[in-house]
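With one protein chain withheld, the remaining protein chains of the complex are depicted in position.
Note that the chains are named A, B and C in the order they appear, and that numbering of residues resets to 1 at the start of each chain.
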Amino acid sequence: MELNAAAIKQWMHHTNETIQENKEYLTDLDQKIGDGDHGINMARGFQAVADKLNEQDYDTVSDVLKDTAMTLMSKVGGASGPLFGTAFLRFSTAVKGQETINATDFAKGIREAAQGIMDRGKVQPEEKTLVDVWLPTAQYLEDASEFDAEAMKQTAKEAMEKTKDMVAAKGRAAYFKEKSAGHIDPGAASSYYLFAALAEILGEEG
Amino acid sequence: MELNAAAIKQWMHHTNETIQENKEYLTDLDQKIGDGDHGINMARGFQAVADKLNEQDYDTVSDVLKDTAMTLMSKVGGASGPLFGTAFLRFSTAVKGQETINATDFAKGIREAAQGIMDRGKVQPEEKTLVDVWLPTAQYLEDASEFDAEAMKQTAKEAMEKTKDMVAAKGRAAYFKEKSAGHIDPGAASSYYLFAALAEILGEEG
Amino acid sequence: MKKIINNPDNTVQEMVQGIAAAYPEHVKQLPDTTVITRSDAPVQNKVGIVSGGGSGHEPAHAGYVGKGMLDAAVAGEVFTSPAPDQILEAIKVADGGAGVLLVIKNYSGDVLNFEMAAELAEAEGIQTAQVIVNDDVSVENVPARRGIAGTIFVHKIAGAMADTGATLEEVQTAAKEVVENVRSLGMALTPCIVPASGKPSFELGENEMEIGIGIHGEPGIERKELASADEIAQELMEKVLADADFPSGSSLAVMINGLGSTPEMELHLVNRRVQQLLREKELQVYKTFVGEYMTSLEMAGCSVTLLKLNDERKKLLDAPSEAPAFRQ
Partner (left out) sequence: MKKIINNPDNTVQEMVQGIAAAYPEHVKQLPDTTVITRSDAPVQNKVGIVSGGGSGHEPAHAGYVGKGMLDAAVAGEVFTSPAPDQILEAIKVADGGAGVLLVIKNYSGDVLNFEMAAELAEAEGIQTAQVIVNDDVSVENVPARRGIAGTIFVHKIAGAMADTGATLEEVQTAAKEVVENVRSLGMALTPCIVPASGKPSFELGENEMEIGIGIHGEPGIERKELASADEIAQELMEKVLADADFPSGSSLAVMINGLGSTPEMELHLVNRRVQQLLREKELQVYKTFVGEYMTSLEMAGCSVTLLKLNDERKKLLDAPSEAPAFRQ
């Protein structure tokens, strides 16, 4: 696996498409255990990312990730804005100056991103947040002998589905206490789409 | 025909009963070409009249009518309060000091009352208001060779029904312009109940 | 019907008690009435200003009682004019020997009841004068025009004029000049429900609005498909300006009034477009008021009011006011 700036750009564009398609669904999830804006927030944010990345050609992966981070930070708002923003910023820093990244760099980036979310959100695993997708995915990437896009997607998917049974301890969903169980966490769902989009991009290339 | 203070009191009590029974209907009429409070206003006003008249025994017809007038004036509110108030006040003045009234006195009283409504409301016949019941009733009473309660009720009823086709030129109904046609005027309806109540009282007595 | 009320028969009485309890430093309830009066009423040798009408338009009118605006306000039953005896009490408490101006919205009921009260007051030796507010351009026939949010400007300017020590006649003249120079038009998206009746005041389709509706749900000019904030602002402005015919360069006070359940956010969208249109027409905005000034229970919708100012009215509009709903 070797991703250059163009590939990361493509990843973000496809993430945007997926998020736009699933905007209503994400909002519905947030309607159940939040305030019903997660789809709107993410759709606004990733549309802005897509527009921003179209403005120029990038030399390094880290620059694409940094612009993604700054755009999400400034356009998403809500709790998810600073969290996704921080995730991509840490990822960018982890691969600073690199024109391309390999599987090891990618694993390191996602690990740093997951840690960034935990720091910023003061969140632990199993508190029913997006970190419950980022952490297992980071773990899988570190453990995998060879990068396998489909397996990564599957890991993220299962991780997302596991949030369904959790009781929320952070964010708006925490107000629902025990009633938050039974619903997938919206931030976990959009995080899954992010990893799924990468798998789909890489899958297409064969 | 000879009415004393007790009979007038009985008339007002029975009017109150009729208005309470038809409160919803009167309000519905006012909902169509007004602001939907005529039944509420009249029910509040006549309940207060009934309570007030219960407080004491009266020597004269004029005193019963005066207390009725003052109570309606103060409790009905809206456009109908001062109009019904004025009507009973003029009636009271027309029979000032009388312990009993006969058919001629009664006719004079209703004529004065109708004129009072016209003065106060700056209203002409055929403008779709309560005066369109009071005036024809006064006219009938003046013209009748002998007082006939049933005929008076019938006159008031027909007069009320005639307001249905009129286009309102006074009061809230006037805002509906041509659309006010097709609905009975609420004030005309409550005025009819007043005359009907008298007929029913007199009818019961034989 | 979902309302935070007790027995609907007691709503107005209890509301007046609530108002008096909220602002004891400014106002009090006249015992055994639904009259709210300045706590220091009557103010000696000042013309008293009295207004009122049916309840359900809060903060109108009790919220405008206070130094600089009204001396007393009479609250009738919901959407029902108050009775003459209550109005008389308000006149009596407002009279500091210089007479009392009655500010009356142009509805049969209000006019009839205030006129009777004025006759009763004259009989008790209190001089009164009246001004009838009819700012709603939705009614074609001028004498029958309704009084709506423009009434607040009459309260403000009459109140400030009275504070200058002007005579009853002078205060009445200032108030009448406001009426001559103020125009309003409203629109609604949803009806409201009078507590005692429990029924909606009118019906509007899922995607309908009504232009020119009255503050008690009286019929307006036209029912049509719900339009955008910009289009609504434009339509209200066109009709108001067509009626008002303010020369370009005129200096205006603007009020964007919420009818009840329309969020302030939406009022600001309307205001944004109104201000753009005024700029385009080369009309000067001296001062803007956005908020709920003359409501209609929980009706959704808004009205736009424009008042043409001259130097005197600017000064009077700017004068201080301690009325709880119009502090400045």
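Quick note on the criterion: a residue touches a chain if its C-beta (ideal position, glycine included) is under 8 Å from a C-beta of that chain, and two chains touch if they have at least 3 such contacts.
From a predicted model like this one, the values you see are computed outputs, not experimental measurements.
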| item | value |
| --- | --- |
| Interface partners of the hidden chain - shown chains only, full complex considered | A, C |
| Options C:Asp85, C:Glu298 or C:Glu312, residue touching the unrepresented chain | C:Glu298 |
| Contacts of chain C with the absent chain, listed as residue ranges | 2-6, 11, 14-19, 21-23, 55-56, 58-59, 63, 78, 189-190, 206-207, 209, 226, 228-230, 232, 256, 260-272, 275, 287-290, 292, 295, 297-298, 300-302, 327-328 |
| Where the unshown chain meets chain A, residue by residue | 27, 31, 35-37, 40-41, 44, 73-83, 85-86, 120-121, 170-172, 174-176, 179 |
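Following the convention adopted for this analysis, only the chains that are shown with their structure count from here on.
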| item | value |
| --- | --- |
| Rounded Å distance between chain A and chain C, as computed from the means of their C-alpha atoms | 54 |
| Chain centre separation (chain B, chain C; CA means) in Å | 32 |
